[in-house]
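Only one protein chain is missing; all other protein chains are in place.
A, B and C label the chains in the order they appear, each numbered from 1.
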Amino acid sequence: MPEPDIKDRISLIKHERVLILFSLIGFFILAFIILTLANTILTQVLLDLDGFIKTTRDPSVWDAIFLSAYTAFLATAIAFVSGVPLAYVLARENFIGKGLIEGVIDLPIVIPHTVAGIALLTVFGRHGLIGQFSLLRFVDAVPGIVVAMLFVSAPFLINSAREGFESVDPRLENVARSLGASGWRTFCRITFPLASRHLLTGAIMCWARAVSEFGAVVVIAYHPMIAPTLIYERYISAGLSASRPVSVLLIIFCLVIFVILRILARKR
Amino acid sequence: MPEPDIKDRISLIKHERVLILFSLIGFFILAFIILTLANTILTQVLLDLDGFIKTTRDPSVWDAIFLSAYTAFLATAIAFVSGVPLAYVLARENFIGKGLIEGVIDLPIVIPHTVAGIALLTVFGRHGLIGQFSLLRFVDAVPGIVVAMLFVSAPFLINSAREGFESVDPRLENVARSLGASGWRTFCRITFPLASRHLLTGAIMCWARAVSEFGAVVVIAYHPMIAPTLIYERYISAGLSASRPVSVLLIIFCLVIFVILRILARKR
Amino acid sequence: MIEIKDLHKDWREFSLKDINLEVEKGEYFVVLGPTGAGKTLLLELIAGFYPPDKGEIWIDGNEITRLPPEKRKIGFVYQDYWLFPHMTVEENVSFGLRLKNLSRKDIKERTEEIMDLLGILHLSRRYPDTLSGGEQQRVAIARAIVIEPEILLLDEPLSALDARMRDRLRDELKQISRKFGMTVIHVTHDQTEAMVLGDRVGVMMRGEIVQVGKVREVFTKPRDEEVAAFLGVENVLEGVIKEKVGELSIIDLGDINISAVSGIRAGERVNAFIRPEEITLSKVPLETSARNNIKATIRRVMNLGPVVRIELDVGLVAVTTRQSAEELGLDLDEKVYASFKATAVHVVRR
Partner (left out) sequence: MIEIKDLHKDWREFSLKDINLEVEKGEYFVVLGPTGAGKTLLLELIAGFYPPDKGEIWIDGNEITRLPPEKRKIGFVYQDYWLFPHMTVEENVSFGLRLKNLSRKDIKERTEEIMDLLGILHLSRRYPDTLSGGEQQRVAIARAIVIEPEILLLDEPLSALDARMRDRLRDELKQISRKFGMTVIHVTHDQTEAMVLGDRVGVMMRGEIVQVGKVREVFTKPRDEEVAAFLGVENVLEGVIKEKVGELSIIDLGDINISAVSGIRAGERVNAFIRPEEITLSKVPLETSARNNIKATIRRVMNLGPVVRIELDVGLVAVTTRQSAEELGLDLDEKVYASFKATAVHVVRR
């Protein structure tokens, strides 16, 4: 067998040609994402480390970040409490109009964010359908931020939870019922724990979507400032170099939270 | 058997108690979405139909809407060409660092939209890494809008495409290969057609996410105005009543497109 | 006692049609039918997982048609086990007990007792995905019977197992159902299971129960050709083990005695199964290694193409080539000796 090594190598490449070509094409979109974020961080660190350090000591920046994280958490919690039962019903039952409901759930994804803000304002604004009767103030207040985040992020949780419930075979529930567990107990002891990974992933995506929202929030509540609004304000009032350090801090913050949540989701 | 009908009805309700309870809880989040959108449309139609009709005759509104649809289409096309091959590689190959790449793909979902805008500006801005060499102008131009939309929407297409490719059993590809089809032909004739439903759904979600984006676009390209920016500008400059008719028009426009696309996706 | 009256359910393109069935308390009832006959759906309706479109289900005189499954006291075992994957074997088995107001000690004791009975006590801390198919099915059975249901529904419980495990678990199922005196409905497509386990058998085809009766009755007198083709006709003989000589058992079938190889004790009531091809016919008694030489009269001769099916008055059916039959003059009312080896008799406890 003459020179098997070279021959092997050539035919191996031939064999997986499509995958190699695809990897090269796919690399563009990956590079685009990585480059954009890495360049921003490196530019800041290399050109203006002092500005970045100063930003980390700015309490108004941290206030905005914590407000973002907190309101996104509230929105996720509300989406979870109402969305998980809805997802379970959609996963288990077939009824007329189910396709319509599924469409409604996906609607917030397609509605432009500022349009969502305007729509929420007509409902929760001072003269809005709910806003005029409500004791809570929504406009330029925390409830307004939460409502905007809930609107745009709930679909992610509902769709992921639904997938999770669909992955639990109904026969497991049947067996639990036959062993004497009521529908509610079966849900708590069998269905919910087995879908918990999907539920956690859904909650993470929901939180991530909420914490990143700007358009809907800025319409209903410019103040108190969440982090995306703060960055926009600094960009408008002082330009790129003033908004970049906060952006870098936020990228790092989101990255850390995201990595932690993903690791948590994997461990379960 | 005394009164079987009543007995039957009572025990039927008992049997599905959990599902009924869950439907009631789930109804809140559904009602929230429907109410918000329906109320906006109805308020407009009932209180200010004339304003709405005038808006439908405003060429600047239609310009913004078409620009939104067009740029979102471009972003989706780019995401498709580069993201589909990437999704295929991720669905078929296992390698070190795959988890990292999956994380990178999801990153744009968690990055706040205005932060994404700032980050894109540092790369594609006049003095940015790419912007300074590029013949294309990104800032306040169509390429900038497309790049911003691409950044936030590509993950949706990639994740959906990947799911689609994972649903095609590799043994179907093996058989096609053994019948004489090259890797590329196998992809074109077997894998792609069988994953096409997922690919179409992914493209729809990608387009929907792109067309709804505001925060990232507004930072890199306030002009030319896409629909969400137009609404924001009218809201800032003239208040709720001036921006609502455009919002209603956009809701209806997005709804129509969305319904058409969903029907298309189902037919296939 | 389970009574099923006019039970009907449409399920996509399939229909379960007007099922009428009575199963006695403590009876082991086997529903035998090909794949797609609707056997699983029937069990799921009895268990209450789905409501029927019409018809009634009664247990011990109470209608339970619309009762939720958790109130029916019916144990259910699926073909694919469906153990709770997030629980250990012990947690799986004790699941039903933990839903009741029992002390920890009671739960532990009863769980361990049942696990011991099924030989899975050593697996108690393992998770389902580390178990073999046979072990998983033992856990599923233990989980179902630990709460002592009045009725046990078994949906092809042995079909996913390999041959050796299937035989072992089949015998154990019979013993367990005896021990607890449970009413069992066991669904299968396997004739041997039906013959070995069933007190009575219901043959199910295309959503209908087409024949119900004692095992022997159904297998020897199939209602029509379709049922006969599905069952294959077999010799099913009821008897008692009269005495044992080493490994050899003498079985008293009433009119005649036969020899068989089995480990069952003398005095036990048994069924003996003999495939018709195993029986050799001759005009004079033979001195061969075949232990059984039975004098009989030919009752019926059926031409089945190249082979001939011969029914004897002692309740045996033999199959032989047409030429042999002609050469030996095997005709109606002729006296013959039927011989078959002791190893050709398959003996199971009744």
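By our rule, contacts are C-beta pairs under 8 Å (C-beta built on N, C-alpha and C of every residue); 3 or more make two chains touch, one makes a residue touch a chain.
Everything numeric in this text was worked out from a predicted model, so none of it was measured.
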Consider the whole complex, including the chain that is not shown, and state which of C:Leu248, C:Ala266 or C:Leu332 touches that chain.
C:Leu248
Considering the whole complex, not just the chains shown, which residues of subunit C touch the missing one?
35, 162, 245-248, 261, 277-278, 280-284, 286-291, 305-307, 318-325, 328, 330, 339, 341-344
In the complete complex, the non-displayed chain touches which residues of subunit B?
169, 171-172, 174-183, 185, 189-190, 193-194
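The working rule: only the chains that are shown with their structure count from here on.
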One chain pair leads in contact pairs, namely A-B
Compare the CA centroid of subunit B with every other chain's and tell me the farthest one.
C
Between subunit B and subunit C, what distance separates the C-alpha centroids? Give it in angstrom.
57
Nearest whole angstrom, what separates the Cα centre of subunit A from the Cα centre of subunit B?
13
Subunit C: positions in contact with at least two other chains:
48, 68
Taking each residue of subunit B in turn, which ones touch at least two of the other chains?
15
